[in-house]
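Worksheet: one structure, shown below.
One chain of protein is taken out of this complex; the other chains stay put.
Chain lettering (A, B and C) follows the sequence in which the chains are written, and residue indices restart at 1 in each chain.
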Amino acid sequence: MDNLYDPRFGDADVAACLSEEVRLQSMLDVEAALAESQAALDLIPATAAAVIRACAQEILYAPEEIARDAIRDGNLAIPLVRQLTREVAARDGDAARYVHWGATSQDIIDTGLVLQLDAAVPLIVDRLGLAAAAAADLARRHIDVVMSGRTWLQQATPITFGLKAAGWLEALARARHRLASAWSDARVVQFGGATGTLATMAPHGEAVADALAARLGLRRPGMPWHTHRDRLVHVAATLGIAAGSCGKIARDVALLAQTEIAEAHEAPAGSRPSPEPQSAGRGGGSSTMPHKRNPVSASVAIAASVRAPSLVATMLQAMPQEHERGLGTWQAEWQTLPDLVMCCAGGVRATAEMLRDLEIDPARMRANVDATGGLVMAEAVSMALAHRIGKPAAHDLIESACRRAATEQRTLQDVLLADAHVTAQLTPDEIARALTPEHYLGSARTIVQRVLDRYDQRLLERYSPRA
Amino acid sequence: MDNLYDPRFGDADVAACLSEEVRLQSMLDVEAALAESQAALDLIPATAAAVIRACAQEILYAPEEIARDAIRDGNLAIPLVRQLTREVAARDGDAARYVHWGATSQDIIDTGLVLQLDAAVPLIVDRLGLAAAAAADLARRHIDVVMSGRTWLQQATPITFGLKAAGWLEALARARHRLASAWSDARVVQFGGATGTLATMAPHGEAVADALAARLGLRRPGMPWHTHRDRLVHVAATLGIAAGSCGKIARDVALLAQTEIAEAHEAPAGSRPSPEPQSAGRGGGSSTMPHKRNPVSASVAIAASVRAPSLVATMLQAMPQEHERGLGTWQAEWQTLPDLVMCCAGGVRATAEMLRDLEIDPARMRANVDATGGLVMAEAVSMALAHRIGKPAAHDLIESACRRAATEQRTLQDVLLADAHVTAQLTPDEIARALTPEHYLGSARTIVQRVLDRYDQRLLERYSPRA
Amino acid sequence: MDNLYDPRFGDADVAACLSEEVRLQSMLDVEAALAESQAALDLIPATAAAVIRACAQEILYAPEEIARDAIRDGNLAIPLVRQLTREVAARDGDAARYVHWGATSQDIIDTGLVLQLDAAVPLIVDRLGLAAAAAADLARRHIDVVMSGRTWLQQATPITFGLKAAGWLEALARARHRLASAWSDARVVQFGGATGTLATMAPHGEAVADALAARLGLRRPGMPWHTHRDRLVHVAATLGIAAGSCGKIARDVALLAQTEIAEAHEAPAGSRPSPEPQSAGRGGGSSTMPHKRNPVSASVAIAASVRAPSLVATMLQAMPQEHERGLGTWQAEWQTLPDLVMCCAGGVRATAEMLRDLEIDPARMRANVDATGGLVMAEAVSMALAHRIGKPAAHDLIESACRRAATEQRTLQDVLLADAHVTAQLTPDEIARALTPEHYLGSARTIVQRVLDRYDQRLLERYSPRA
Partner (left out) sequence: MDNLYDPRFGDADVAACLSEEVRLQSMLDVEAALAESQAALDLIPATAAAVIRACAQEILYAPEEIARDAIRDGNLAIPLVRQLTREVAARDGDAARYVHWGATSQDIIDTGLVLQLDAAVPLIVDRLGLAAAAAADLARRHIDVVMSGRTWLQQATPITFGLKAAGWLEALARARHRLASAWSDARVVQFGGATGTLATMAPHGEAVADALAARLGLRRPGMPWHTHRDRLVHVAATLGIAAGSCGKIARDVALLAQTEIAEAHEAPAGSRPSPEPQSAGRGGGSSTMPHKRNPVSASVAIAASVRAPSLVATMLQAMPQEHERGLGTWQAEWQTLPDLVMCCAGGVRATAEMLRDLEIDPARMRANVDATGGLVMAEAVSMALAHRIGKPAAHDLIESACRRAATEQRTLQDVLLADAHVTAQLTPDEIARALTPEHYLGSARTIVQRVLDRYDQRLLERYSPRA
């Protein structure tokens, strides 16, 4: 039975690229392309290449046998090549000579992995684009919605929800660009033979390597990279960073969705018609508590941000691989990198859906700003006073006014109007104006507009969330 | 298709405890035991409990539906309970009222996990016992085999292979004890209802909790632990430490198995009759290099030691779980803990097999000691001299003699016999004696014997590797 | 200049145990105790031991020279022993022969570290005791204070603050016990000479090792553990688990302290007379926002819980140490373990202070329970109904009532009283009773009392927070 958690915490499309079936098939695709490349260079008979290709595509392999033999052989390629050779031999004894010619197991395993990732990573890049477009949409629609900025989980000074969403947008757009760029560097063929010299095909090794890369649509690197894993690790790191930014956004949403704050909510499950179950909203119910509306998508994104750092660390930790083939270090990558890709894909997808379906409550946002009786405007009044009496004196004056307001359960305005030190500097109108959140938003609108201008159009063209 | 890597890097028996089928069944077992506990206390009809038990054992559930709904619901328990309730209702409409009575999803998921681990962890404890017994066997058989001790990967002073194996034995025995002890603390039922008050069953909550724990053979904790995960994390940490000790042993073996050192080898695949494929030796061949005998078991144990630290870190990282139920933090455990158990189980099993089948070459060990022309005995001569002229002077004298021996490609003995400063203090016989590794083993035998006396008998009784 | 962050994020007393000065002095203490042990066994002259002891205690060493030479030598012990030998030689040329006799650098470095930890770890054990006692005090004082239990950061069902604090207490008490137990296993002397055979002192190596352990007040292990680091790693893991539990508690407090929730607060700085600055409360102000009261202690504990997992992972990752001395792996521990101890000490201390000074607002807790218009009591009514019509039907009925209450901004009581399906089953009084949080606390009081009975008295005797 497949892992039941994958669908929920992952992304079904990405999972499909990373399945065991596709893993084996990708390795077979490499073997077939290798034979074809060699045939095109007249190194092996064209008929042999044709039989190898046919067997690589048509034969049902025995995964149990491969798994069992891999225990002894130490990797999947050895038993897989053994089965392929057996099949080829059954059709054309001569062709069997040319299976896996010049390659080492790691060439097949690594290049197969690159093929799998070349399907999976662009999907995640696109999901990041969708998430960014959804954030852009939120920023545009709510550009002037006033809410509390919060530091240390305390109300601080007012911001707009547009500003918060613009921050999400920028982080997602950077994550998208960074992942795409790292993957572009990493989609290189692995082909070097046992120790990277391509000796078995001399003097044609270089030509075969070029042809193989071209046939698979991959780039050819400067040299084989069996024990230099930095390109893959960089991809892993950019995935981890994407998961981290999604975790930040999801944590914001989860905090806004708290019962007592209630400024944003995930759309409840089923609130949106969708052909896919994963797209139908995940605001989940409880098995026992009928009133709950749980931030399920946020939990998926946060879980990914908790898991990804360690999976990235394993990839980094496995880098010091011995000589021309790692001993236990390469092997440590085998489960880790697919797990990381799945985990980050799940976090990114959940974030994209969460943002697409996010319900904002501007009235509640405004009410929460008011709930402290003006305390959240303390800095604004302090700054207004500071223009007259300097920052330190203003800070002290307002700090004590805030304390009085809190202790005596009065609004800050009441306290200030009753304070001769304050009224000596500010008129009641000035005080009222200083206490109005809408007047204390600084550059928020300018910033949001600039960010939208930078990203919005390009993203919306490709990833319109409201099509 | 199941993950092809599991069988190789894991342990089939442990994997069987951690499968998705068993995960669902364990949760159903908890639901059935809960109903029976409530029936035994006359809180629900005995007939209802019987129907729930029957459905929990006989029904084929639809895992695809569970997986799909779990996306929306946020965990596996909600759709599973929904299916169970539907089945129970189909047989006995009244009984359906009592399904999942008083429990929250996390009660079922956590207690189900504890049941799974209660099958899996003792297997790993036993594997650690087997590995320790194999190390004890090696230490006993090779107690007096002289080899180079190595520091900084340089030959240092002579030791015995018995001493090295005794170090492995002690570490494995400690790992076994530590894991068993941590698990004994952690095998506690989770049962608290939505927020840990057992309110839905008041005033019978405590009695139900006691009965449920007794029925499942688990301990009852002081209170529910929905967001206090330290017991599980401690188990995770002791698993990680076991993997680390296995990684140390495997690294030693891999270094000894290097072509140029060749003091130890994994038994080649198939060298040992075994009913199980995993027990048939894994010294693997190469897909292209016919002369290779790869340390495959060592690579599995090293890979586990590279992966485990990060998985432990995720468990630690997920500890700050919010209020009465974690948001993304608990969820981060779901794949991590089973992965960690599998990963460590694989490393431990590979170590046990590696040690059981390890081939030692005492002649090569002795030859390698001699290969430096006596340089490895430098400390011994230095110490013999130090008794006469003090440690600093002796160290300087011998350091320069070593440099000469290395530069001029002479044996240390030649150089020393030609050095008047040395011969003024030591006779040729004294020099020869000081240069004999067998005379410079200090307490090695005493130490090994003490360690064997402490562990050997108990371990051998339970885990005899040579039965 | 010392690291400015240490005092804030650490614990000054623990920092004092881990300073560079103490590190060097601890290593010198080991050298002195070694010479005295050898003198007591008549292996070296008593006068030599006396001079070595005197120099080890009286001489001002040149740390810059040690640091500079350590670059070349690869560890601190080599240049330190060189300086010690020089000093001893200046007083007594013969005594210089006996400095560092029979030891290897790692014996001195590791045993010195164990001495440092033997001062530091018990302080952390005590801080955990203080924190647990403070939690016990909170649990006792607020045993019946009703508040919202929260799952997914949503109000769920009512609990008591006593129950929450009892959970904190149990976790802290377990952390304390676990750390004390792991340290008890790990406080063993390291003494084996170059490769663990004690060869230079044969046949007296064992006797010297016993005497050295006794003199330092440490236990003697079964054998040297130069490359078997599991005991130290277990200590590291239990520190990490303690930091994780503190992080959980601090996150709870930070969430309760949010402006909109306001159920608990850290005491403001200076609110409590204290001879130590660290004990004066840390509820910090803002540089620009006069009304803020930041949860500073919580931030320290959370930061520790974010940092500790990775530092534990490094310790695990460094376990596979090569042969008889690690190459880069042992060295990776050198900064990591002290950092981890400091980091966890800081988190534990901040937690102890935070709990000791925590201000609880029971009225606000009760008001927040009411703020949802009864929604938080949904499960209670659902359960009351379930006794009549079964859980599934009750759940559906109440779920739709909740939705109506939320949409129409009515209280749940209003909606229920207007719902014929409900009033057919429950009288208005029964509905009112079901909606009263105080009637839906289940076993909360029993559980808290049991936990207090188990831990309170022992803890309070030693760690009374209200003395």
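Keep in mind that, in the parts below, contacts are C-beta pairs under 8 Å (C-beta built on N, C-alpha and C of every residue); 3 or more make two chains touch, one makes a residue touch a chain.
Values in this document were obtained by computation on a predicted structure and should not be read as measured data.
The residue from B:T238, B:Q317, B:Q335 or B:T351 that touches the chain not shown here is B:Q317. When you scan A:R231, A:R433 or A:R458 for touch with the missing chain, the hit is A:R231. Looking at B:T157, B:T197 or B:S443, the residue that reaches the missing chain in the full complex is B:T157.
Within the whole complex, the absent chain has one touching residue among C:A156, C:A171, C:I261 or C:A313, and that is C:A313. When the missing chain is restored to the complex, the residue among C:L138, C:A242, C:I302 or C:L435 that touches it is C:I302. Interface residues of chain C with the unshown chain, by the touch rule above, are 1-9, 19-21, 23-24, 63, 66-68, 70-74, 76-78, 81, 100, 103-105, 193-194, 200, 247, 250, 254, 269-270, 277-278, 280-282, 284-289, 294-296, 298-303, 305-307, 309-311, 313-314, 317-318, 327-329, 331-332, 334-336, 339, 343.
Touching the omitted chain from chain B are residues 148, 150-157, 254-255, 257-261, 285-286, 288-295, 299, 309-310, 313, 317, 368, 371-372, 375-376, 378-379, 382, 395-396, 398-399, 401-402, 405-406, 412.
Residues 74, 85, 89, 93-94, 96-101, 104, 149-153, 156-159, 163-164, 166-167, 170-171, 174-175, 178, 193-203, 205-206, 222-223, 225, 227-231, 233-234, 237-238, 240-241, 243-245, 247-248, 250-252, 255, 302, 305-306, 308-310, 312-314, 316-317, 319-325, 327, 379-380, 383, 386, 389-392, 440-444, 446-447, 450-451, 454 are the ones on chain A that touch the missing chain.
Here, only the chains that are shown with their structure count from here on.
Between chain B and chain C, two chains of identical sequence, the interface residue sets overlap for the most part, with shared numbers making up over half of the total.
Pairwise, the chains sharing the most contacting C-beta pairs are B-C. One finds 32 Å separating the Cα centroids of chain A and chain C. As a whole-number value, the distance joining the C-alpha centres of chain B and chain C reads 25 Å. In chain A, 254, 285-286, 288-289, 294-295, 299, 309-310, 313, 317 are the positions where the chain touches two or more neighbouring chains simultaneously.
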